[in-house]
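In this view, the complex is presented without one of its protein chains, the others remaining in place.
After this line comes chain A, so read on.
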């Protein structure tokens, strides 16, 4: 881990809540900056690259969290954690599909928020290859996908596949254990560094984005959904049938 503090941008229109949360997160060892409108957050994020994670509330007057996500994602790869009204499933999934790294229902226990931020940072650290990554570097090739966990690239026809860090983690997990069924619990733990929750569709959305990206390269039906269990990457010997 790097020695200086991780810097977090907290965007929520409730100023009191922001103040309390930033006090809490500072005590947890983060450096926190708060902003209260979507416009200010977009401007700040496009200007600067200094944040390790952004915590973004969806429901904000004016420019909503989803709008911010859309305009920031186009230019910046900073990890974004969305705060959603609990039960607004549609918002959650839309957020993930637009490239958010994870989401958390609001109101939430701040300890949970802190844990999620740490999980995201760990994942990013791993992906940058500096520090905690103790796993051996793996090169694999399957279905024409070349995967290198050292450089964290996935090549199809020698062109890199544009994957987010969560998507890369998921794909590498599936490829290194091709032919095996991996449960959603395990995948969430390994890929997102957190336990599976009830009504947690994060993993499903990440998988569906990987499928879309592979499919646009002409690779179809290599990740199989095992209903009620999880996912499986087919080996090249297995017939490529998907049951969903």
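Note that contacts are C-beta pairs under 8 Å (C-beta built on N, C-alpha and C of every residue); 3 or more make two chains touch, one makes a residue touch a chain; residues count from 1.
Just so we're on the same page, contacts and distances are computed from a predicted model.
Colleague: I want to check something: the complex is missing a chain, and I'd like its UniProt protein name from "ABC transporter domain-containing protein", "MaoC family dehydratase", "Carbohydrate binding module (Family 6)" or "histidine kinase".
Modeller: For the chain not displayed, UniProt's protein name is "histidine kinase".
Colleague: Among A:5, A:111 or A:139, choose the residue that contacts the chain missing from this document, as touch is defined above.
Modeller: A:111
Colleague: Touching residues of chain A against the unshown chain: what are they?
Modeller: Residue positions of chain A that touch the missing chain: 14, 16-17, 20-21, 23-24, 27-28, 85-87, 89, 106-111, 184-185, 196-200, 227-228.
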